[in-house]
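Quick one: the structure is below, questions incoming.
The complex is shown incomplete by one protein chain, all other protein chains being positioned as in the whole.
Should a chain be cited, it is by its letter among A and B, assigned in written order, with residues numbered from 1 in that chain.
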Amino acid sequence: MSTESITWPSATAGSRSFVDTLHEWVTTVDHKRLGLLYIAYALVFLLIGGIEAIVIRIQLIRPHNDFVSPQVFNRMFTMHGTTMIFFVVMPVLFGFANYLIPLMIGARDMAFPRLNAFSFWMTAFGGLLLYFSLVGANGLYGAGNAPDVGWFAYAPLTSQTFSLGHSTDFWTLALLVSGVGSVGTAINIIATILCMRCPGMTLAKMPLFAWLNLVMAGLVILAVSPLTAAQIMLLVDRYLGGHFFDTQAGGSAVIWMHFFWIFGHPEVYVLVLPAFAFASEIIPVFSRKPIFGYPVMVGATVAIGFISMSVWAHHMFTVGMGAAANTFFVISTMAIAVPTGIKIFNWLATMWGGKLEFKTPMLFCVAFLFQFLIAGLTGVMLSAAPFDWQLGNSYFVVAHFHYVIVGGILFTLFGAFYYWFPKMSGKMYSETLGQLHFWIFFIGFHLTFDFMHIPGLLGMPRRIYTYEPGRGWDMWNLIVTIGVFFQAAGILVFLVNLLWSYYRGKPAGSDPWDAWTLEWSTPSPPPAYNFALIPTVESRRPLWDLKHPDDPDWKYE
Amino acid sequence: MQSRGSNRWHGLRSPILLCVCCSTTAFADRASRLSPTNIFAPASTPAKSIFGLSLFVLAVTGAIFLVVFTLLLYSVVKFRKRKNDDGREPPQVYGSNQVELAWTVIPVLIVVALFMATARVIASVQTARPENAIEVIAIGHQFWWEYRYPGLGVVTANELHVPVSDPNNPTPALITLLSADTDHSFWVPRLAGKTDLIPNHPNSMWIDPHEIGVYLGQCAQYCGTQHAKMLLRVYVQSREDFDRWAQQQTLPSKVGGRASAGQHIFETTACINCHTVSGTAANGRFGPDLTHLMSRDTIAAGVATNTPEHVRQWIQNPDAIKPGSLMPAMQLSDQELDALTAYLETLH
Partner (left out) sequence: MSATLNATALTLPAQELAWKPPSRGRVGMYALIAAESAIFTIFVVAYLFYIGKSLSGPMPREVLSPPIFYTICLLSSSLTIHFATKTLRGGRVRSFGAWLLLTIALGAIFLYGTASEWHRLIYQDGLTISTNLFGTTYFSLVGLHGFHVIVGLVGLCIVMAFTLSGLVKQEYAERVEVLSMYWHFVDAVWIVVFTVVYVIGR
């Protein structure tokens, strides 16, 4: 009895009205559909955030440019950062987690399907709320539309005194609402992974993808909550006359920074752990070897999770915390480099001695290794506090974190798109367009973000709408801006590939990559119930065991 | 052009050469010609300590990069699937405890070395108590810098003057950093790392510039609309020149007999609500002290040169020079503007 013979009414190609289809998608609680909704949502905001980046870079292409006013520029960088982190990267990662985790652990859905839907819609509403500020934030003072306080919204710039109108409130409320969605998804991921694994899949036999998302979900729970608390305090200050961050009443601006970064630093690990998850699934398959050092990878992930809660004030080295505090945060930040480096070495060792095939997913993951190495090393530079006293709050930092988020996370994300597109759509993408996307984007990425380090080293601070000529920054800014257009072109190629392949791609079958985890045992796309019979597994690579019955993994693990 | 190009490479790629050069100011001099705000052109002890640490950190991270990148490149080339592949899976290796131990222990040792070098510099810069120091209080405003020298009775704005410091007999400047509104950050890369100005959270920093000159920088913590134009100018002078400047700054404005038309306008319009001209009725603290406006090279925190045209334009329409600054357009007629500008031109 094969799974193909069991059909589900909605899978039949019948003609349903547009309203029926819309209704189905809006009311769905199926983890795969919600995953696709998250991903589609994120792609829309990727384009919006990208346009904001283009505006920023055109304004900075030469000194004393007047492409946009300072007020508009300040809104651009605030919205670009907030959009990209909360409404692009987090949703797309939640989308992939939602889609893949039940399939990988042999379950039929997430632990709480209705909570899943609720969380998605809360996140989606948060994004709409943030952008509604363009229309609705004029308030009584007519001051500003979109928020312009920077994505980290330092006090007291966010107080009623310095932020007139309601733009800051839209920032606060949008993130509060989407934060509820994030915590809901995290609860779901934790409960699913701990409670719904198929028989035989102990925690030690779970795919690394599940481990990394488990630790990520734990971090969301512990990190998003402090942001929620701080935002409630900000609202109390702005509307109830509170004094949490009111320096005139003895309040502290620094405590906002502490609360924000207690969220903000684990947040970047929330963003990067799923990227590691993608790499940990893709690299072994295209090296034709199991991941090297699975237990150490798990241990390193858990260590990163713990240590990441103790490094936050490396964002505050210039704030005047005193030598003892600065020294503590230096050592904790440098410490986190150790498990992170171990992971890079393990990925390298996975490739070592293998048979590497450079299909598009693997291209993106190899570039990820190269770029994440550099990003980690510039991070080590920043962790040396006195060096950070020069480099902090400059374009060096902007280059560093874009190297991580674009060069690390977005690259593995593209890899993940290409790797799982056949599973999600049932079609193969165009390999030619994929390679074209890769090379155009790779060139653009390096043009922009390699050269962006240099103005930082030459004294250019961040968040400035223009700069003085004669500081030696002009040529570098020009090169950085040019790179952005290559990246835009790469993304267009990517979108064309997605659309074209969805309609015209060759049928992919259930296992186009000859891979080893459970999702590749289902049809492409999987039916609503995922598995006709819940599988039982004996090793970390159940499909390897099936394909190599004479040489199964469980004999060696 | 050729030497500038090679400087760029040396500045970023050749730590050994730099170690030899770093003790000479010649390198800093060349680096500063690449950019007046180059962090690799230190001219003061805190910046030099940071520079030394940065070379060590760059050397270590550079070495790590070379090793790992070489391994990556090698594996990408050596282990690619060949065209005549036999289709068999390669040996399935699950891990190796020895290897894992090795690449745990070595990074830990590297971290310990980096940490110790870093801790030393933190201590030397942050816990130093400079003796013989000129005391300055810097107060950050949206979007200008106020400077007070409590020991000398000087109040000025936007252009910080300090005496040059001889390394054998240092005369540093100790700067207390306060803020009147939101967060700012004082960053003059050639003199020191940046330190923030945060309301209700006084900070302090020190500099001991070794060479006479003007050092540039700007605010490095987003503080609102005109954050980008809150520029810094530090004038390092010989001791005699500094003393003469300080002496001059303590004098009240020359009040000659009858108040000029311009002074009358200044004192009857809202100007005196924000600005101080010592020796007159103008006593405002919200905006920069204008008593010695003509002793400065620039106005509006370094944004425009201090010429009569710019001064006039600033009063007439500040948004044309610095849109979003807190100076209001004063709605004066042309004759009033002319008279007022003429008055301000007398404030030496």
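The rule is short, and it goes like this: a contact is a pair of C-beta atoms (placed from the backbone, for glycine too) under 8 Å apart; a residue touches a chain by one contact, two chains touch by 3 or more.
Note that the structure is a prediction, hence the values are computed from the model and not measured.
A.B. asks: Under the definition given at the start, what are the shown partners of the omitted chain?
C.D. replies: Visible chains that the missing one touches: A.
A.B. asks: Of the residues listed, A:77, A:94 or A:244, which one is in contact with the missing chain?
C.D. replies: Spelled out, the listed residue whose C-beta touches the missing chain is A:244.
A.B. asks: For the chain left off this view, which of A:29, A:51, A:164 or A:191 is in contact with it?
C.D. replies: Hidden-chain contact among the options goes to A:191.
A.B. asks: Give the residue, chosen from A:295, A:469 or A:509, that touches the chain omitted from the document.
C.D. replies: Touches the omitted chain: A:509.
A.B. asks: Where does chain A touch the missing chain, residue by residue?
C.D. replies: The missing chain touches chain A at positions 1-4, 111-112, 115, 183, 186-188, 190-192, 194-197, 199-200, 217, 221-226, 228-230, 232-233, 236-237, 240-244, 249-252, 255, 259, 262, 509-511, 514, 518, 520-521, 523, 531-533, 535-538, 542-543, 546-547.
Operating definition for what follows: only the chains that are shown with their structure count from here on.
A.B. asks: Report the inter-chain centroid distance for chain A and chain B in whole angstrom, where each centroid is the mean of the CA atoms.
C.D. replies: 34
A.B. asks: Which stretch or stretches of chain A touch chain B in the complex?
C.D. replies: On the chain A side, the touching residues are 69-71, 74, 148, 150, 154, 156-157, 162, 247-248, 250-254, 287-290, 292-296, 318-320, 322-323, 326-327, 330-331, 334-335, 337-338, 341-342, 344-346, 348-349, 351-358, 366, 369-370, 373-374, 377-378, 380-381, 383-394, 457-468, 470-473, 548, 551, 553, 556-557.
A.B. asks: Going by the contact rule at the top, pick out the chain B residues touching chain A in the complex.
C.D. replies: It is residues 12, 34-40, 47, 49-50, 53-54, 57-58, 60-61, 64-65, 68-69, 71-72, 75-76, 79-81, 85, 89-96, 99-100, 103-104, 107-108, 111, 114-115, 117-119, 121-123, 125-127, 142, 177, 181-183, 185, 187, 189, 192-196, 198-201, 203-204, 216-229, 231, 323-324 of chain B that touch chain A.
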